[in-house]
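The complex is shown incomplete by one protein chain, all other protein chains being positioned as in the whole.
The chains carry the letters A, B and C, assigned in the order they are written, with residues numbered from 1 in each.
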Amino acid sequence: MDKILFGSWPVPFGEFSLKLDPLSLVFLIAVTILAVCAGAYGFGYMRPYQGKKPLGVHAFFYLLLALVLVLIVTANNVILFLSAWELMTISTFFLIIFNDEQPPVRKAGFIYLIASHCATFFLFLMFFLMSRAAGSMAFDVMARTTFPPLLAGTIFLLSLAGFGVKAGFFPVHVWLPHAHPASPSHISALLSGIAIKMGVYGICRVLCIMKVLPVWCGYVLLMIGVVSGIMGVLYALGQHELKKLLAYHSIENIGIITLGLGAGLLGMSYQAPFLAVLGFGGGLLHVLNHSLFKSLLFLGAGSVIQETHTGEMDHMGGLAKALPLTGVLFLVGALSICGLPLFNGFISEFIIYFGLFQGLLGLPVHGVIICALGILSLGLMGALASACFCKVYGTVFLGKPRAGSSHSPEGMPERPTAQEGVCREGTSKWMLVPMAALAAACVLIGLVPRTVTGLTFLGAACMAHVDLATIQTEQVLVPLTMVIRVAFLFLALICVLITVRRLLLGRASVPIRETWGCGFAGVSSRFQYTSSSFARLIVELMKTVLLFRRHGGQVTGAFPEKTRMDSSVHDASEEMAYRPGLDFLNDVSKKLGHGRIRHTQVYLMYILLFLIFLLVWKMK
Amino acid sequence: MTLWIDVSCILVVFLALSVLATNRIVGMIKIFAVQSFILSFVPLFLHADAVSGRDITLSLVTMVLKAILVPAILFWQIRHISMRSEIKPLIGLGTSILFGAVLIAVAFWVSLSLRLPGKLLSSLVLPCSLATMLLGFMTMVTRTRAITQVLGYMVIENGIFLFALSLFDAMPVLIEMGILLDIFVAVLIMAIVLNHINEEFERTGGSAGRSKTGETV
Amino acid sequence: MLSLLILIPLLGALAMLLPVRAMFRVWFLCAVSFTYALIVASFWRQLPAAEWNGYLALDPLGLILLSVNGLLFLPVAVFMIGYFQHERRNNRIFTACLLFLMSMMTLVSASYHMGLLWVAIETTTLFSAPLISFHHNRGTLEATWRYLLVCSVGIALALMGTFFLAIAARDVHTLLLPAILNGASSLSVNWLKLSVIFLFVGYGCKMGLAPMHSWKPEAYGQATGMVVVLMAGGLTQCSFLALMRVSQICYKTGLSGFYASILLVTGVLSLVVPAVLLLGEKSIKRSFAYSSIEHMGILVLGLGLGGIGIFGALFHMINNSLAKVVMFLTAGSVAQKYGASHASLVRGVIHTYPVTGVFLLVSLFAGTGMFPFATFHSELLIINAAIISKQYVLSGLAILCLAVIFIGIAKVVLEFAYGQPTDPVLAKKENLFMNITIALAAMALLCLGVWMPAPLHRVLHDAVTLIGA
Partner (left out) sequence: MSSLLNVTFPVLAHWMIVCLLSPFFLGVIARVKAFFSGKAGPPVLQPYFDLARLFRKKCVYSSTATWVFRAAPVIILAAMMALSLLVPFGICKAPVQFSGDILLAVYLLALGRFFMILAALDTGSSFEGMGASREAFFSCLSELALFMNFITLALLTRSISLARMIGADVPIVWGGMEPTLLLAVASLFIVLLAENRRIPVDDPETHLELTMIHEVMILDHSGVDLAYLLYASALKLFIFFGILVSIIVPVRTGYPVTDTAIFLGGMLGLAALVGIVESSMARLRLNRVRLLLLISFALAFFGLIVTLWRA
């Protein structure tokens, strides 16, 4: 069933060979859906820029990116893969840096480019190690090779370094929280929905090729999942900016996916094919699901930003009235990402949980511990994600508008007031329809999971190198069916309860009053809980890992003066590793570099010393 | 005749060391002239049995070029009083001499395993020419003024010349002359540049006051 | 044919000394370069016969270098049309030296005699010096001085090395390359070792390898873009040819391991040094100069690694020269537009001069080996070679350095290219000739990146077999 397209490509070691196996197909489907939806959205979203910015260039790189993504997931040759990979980096860079007049956008583009390209170097090493062992640059030949354990472990670690940066694993996620808020929203959707999944695809491909990996690899992968997931969601809770928050949620969801993959890898190492298929299958399904609901959320965020001209959640509020449809669609995305039943997030998380419980009951004691850890952290992630999206939805869409300055994070120009193709709520149809399509997909998978589970399990079987027929996937599909039945019962109950309420209330009109202010008369909309105050309890509990900083806000004396307080959460990996590291290099460079050494003589001395060194070394 | 070659070799190295250990530019030029003068006699000792016209020509050319012309140009170059003394060298003279001794040791050590082939000229030719070269190099490293660096370079070239003599028979003279000529042209150009350099700035390495953006288009 | 190819630019150079109009000289230079390129192109069909008793001969290695020369001089000549529309300085010496240089670089590619090779390389130094100091000011003079000083030391060392080689090859009685290679068994190994060390350090100075690199940031930072293109893309690679000749000899005498270890150490050093020094750099030309050191390091690494590493190195020679055309001509064009090449003075080029801005980005991608450009493939080949020869530490170190270098260059280039334009009011018109030149070079590099012509592959392959390994 693998389809191979073969052609020659006259570059060193290059072959234009494409291969479509179930693993690729899962990603290919996600790529196709997202590229179309985000593209259509962009068509409406970028209207305000018409005539002010070179939109043709933007469109070109968008299409290039779409093409290259397809190439990446289908490439069967190392050079082709790497070429496409580099092109992805470049085209994404141009898409991110669209609004380059703004320093944060430039910084984001810069960090993205550097992180991506530097990570690619690890891939060079990894692929060449693989190709040396296999004697070929073709993935399918590599997959037939057996790798010695040490080499396999090295390759695995290199793949984590190389693909992990793109995927956004926790300590190496630096580019992600910068790039997502900086780019136009449909690009953020594409980045989060698909670009980071390419990192996951890479790891999946490597796992698929490796077949047998040392046992510790599974533990490492699972731990990475746990750390990324929890840190991602904790950082998300601490954010004030909508798209940055969503960006951190991408890290969390990558963590969930990795958890699944790690469980699968454990299953492979311990010869538990059912666990392997469950873990990989759940991971792959979550890839698909996350790309659907996260892009939905980003697109929704884009509409919000276009409406409010700010990304600061604490300046928003009550948008469900201004953007009712967007509000509903965003809620669907939020419910999905929290993994609540009825929506697709629950399905994939359920499969991963199920796999982890299988591991819990079937693996030796180390495996049991790590699986327990996985289950716990998945539960914690779920709870924190719920809290986080309550915060997002509550502060952005519910309540009353909060007064605040409005400046657009991406420098979005004012939308023309009268515009064609604008529906009731002022959002272009080009923007609403893709979101609706994505939301529909979320609900569809949530209610009829068998539409996709077949495919993802096929992909998982392909990764685990087992015949799917020998695996009793019904063991997990039957419970899923039961879940769906309960879900339908739940929906029926909702209908019944609404009807009951209708009957009880009769036809009498419902009085509308102000919210009860507990007796206080001077309530203003600024009294509302903000996103930061909502998350404060959790963030303060975790303030050591989150680098939570608070300025001002101390009230002193009987008649305190006017004061202001702001709090922010800082990325520990960036603040404690990357920035000091780069500063150190900069310092060294400045000390050694030009301006310090003033004399040509010193340079001559280098030559003399080198000559003497060679003489002494080589002439013994 | 090997004895004479040996003596010349040792003298050349000694003079190279003296150049390294001299502070005054005039002194350095003078020592260099003496070194070149001694060197110009070596071709005459090459063929003990019969001194050919070719040997004499080479000897004369060398003497005129190196022992007279080049020092003269250099003297002409430093005719201004302000240029006569070396500004503080980068490495002190004492240290320079110590380093020089180490370099000589390295040169001899390297030459241990190497024997000049055929009709042996002198076992000292290789180590001495290497040592001279390295000492000249060291001179370039320690001195901060353009003109002293040129002098160092000339010492290097003398070292090379000393060794080239051992190849006198093996190599076509055409190439050899071309080589000498090239070096000469190089020095000439250097001098011309020097001329500009002296107008533009006093010390070759003096980039201290250069503006950050003072780059040209 | 070969001597004709050397003579044409030589005579052209003499003609340049005549008092004619400046633009006439430029057009004449274009004509000569074009003819030159045509003749070189014809060599791809049929290698010319040896001349001057075998002193001049063209093998695939030489052909590659010769083609690189052709590839460099033509765009530079065309670029000069645009350049001298703004520049009022007398270009008599400049153009004459350019043609002398062309002639001597041809001699380097075609010389089949180690002594002649040295003479040719030495002469290129002489003629390139006035090019650097085209603008007579303190900065250029200082840079020229440093360049001359380091290179003349290098030349002296290389001369010594050549002498040692002559001693080693005393039984062959000549320094003609085929003769040395045929009589390789009779060479004296110890003398050859000494010779290799001296030749390597000597030519390494000229090539700008790491401990001998110091003239590069100065000279490249001060000279005009066109000159730097010729130096970074052509002159340095001439010296690389000399290193490859040494490699040929070493291979035949079984000194491959000896030579390779020197090459690898220097190669890694040449990656480490720019990596360390680049981050603090704010000037675009100097950054590119460090990148040039890096590329020399990559070439040397490839040569040292052997096998497909050599293939990669040879391919990289062509790519590097094209990349340098793009990089330094762009830097030159930016510098001419803004009157500065320091990051604090230039911002948002892509808004003020969209085409130049694009070229800036192209130079970033091409210079650091990103995909659509052929440098990607050659760097990949060399990393692959390192892995194949099990040089894990080396490859790890190399990619680390490449990463840091990328950060350094990207930082400078992106600061230039993006951001709020510094003074959009003063925008001058973009020059057509300049842009066409850069665009063509970039296109060529891109085409090589996605499609390697069969003849090129064949010639590279033949050249690899020449070096052996």
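Note that in this section contacts are C-beta pairs under 8 Å (C-beta built on N, C-alpha and C of every residue); 3 or more make two chains touch, one makes a residue touch a chain.
These numbers come from a predicted model, not from an experiment.
J.: Checking the contacts here: which visible chains does the omitted one touch?
T.: The undisplayed chain, in the complete complex, is in contact with A.
J.: Of the listed residues A:18, A:96, A:277 or A:335, which contacts the missing chain in the full complex?
T.: A:335
J.: Looking at the full complex, which residue from A:111, A:304 or A:360 touches the chain that isn't shown here?
T.: Looking across A:111, A:304 or A:360, the contact with the absent chain belongs to A:360.
J.: From the listed residues A:150, A:469, A:512 or A:555, report the one that touches the chain absent from this view.
T.: Of the listed residues, the one touching the omitted chain is A:512.
J.: Of the listed residues A:4, A:36, A:541 or A:616, which contacts the missing chain in the full complex?
T.: The missing chain is touched by A:541.
J.: Touch as defined at the start, partner being the missing chain; which of A:486, A:545, A:576 or A:609 qualifies?
T.: Of all options in A:486, A:545, A:576 or A:609, contact with the hidden chain holds for A:486.
J.: Mind pulling the chain A residues that touch the left-out chain?
T.: 317-318, 320-321, 327, 331, 335, 338-342, 346, 350, 353-354, 357, 360-361, 365, 368-369, 372, 375-376, 379-380, 382-384, 386-387, 389-391, 393-395, 397-400, 475-476, 478-479, 482-483, 485-486, 489-490, 493-494, 497-498, 500-501, 504-505, 508, 510-518, 523, 525, 527-529, 533-538, 541
In this text, only the chains that are shown with their structure count from here on.
J.: What graph shape do the protein chains here make by touch: line, ring, star, complete or other?
T.: Graph shape, chains as nodes and touching pairs as edges: complete.
J.: In whole angstrom, how far does the Cα centroid of chain A sit from the Cα centroid of chain B?
T.: 67
J.: Would you kindly tell me how far, in whole Å, the mean C-alpha position of chain C lies from that of chain A?
T.: Distance between chain centres, rounded to whole Å: 44 Å.
J.: Could you give the separation in Å between the centres of chain B and chain C, each centre being the mean of its C-alpha atoms?
T.: One centre to the other, that is 30 Å.
J.: Indicate the residues of chain B shared as contacts by at least two other chains.
T.: 110, 113, 137, 140, 149, 204, 207
J.: What are the residues of chain A that contact at least two other chains?
T.: Residue numbers touching two or more other chains: 600, 604, 607, 611, 615, 619.
J.: Chain B touches which residues of chain A in the complex?
T.: Contacts found on chain A: 598-602, 604-605, 607-608, 611-612, 615-616, 619.
J.: Considering the complex alone, what residue numbers of chain B touch chain C?
T.: Chain B residues touching chain C: 110, 113-114, 116-118, 133, 137, 140, 146, 149, 153, 156-157, 159-160, 163-164, 166-167, 170-171, 175, 178-179, 182-183, 185-186, 189-190, 193, 196-197, 200-201, 204, 207, 210, 212-217.
J.: Which residues of chain C touch chain B once you look at their complex with the stated criterion?
T.: 115-116, 118-119, 122-123, 125-126, 129, 133, 135-142, 144-146, 148-149, 152-153, 155-156, 159-160, 163, 166-167, 170, 173, 175, 188, 190-191, 194, 221-224, 282-283, 285, 332, 335-336, 339-342, 344-345
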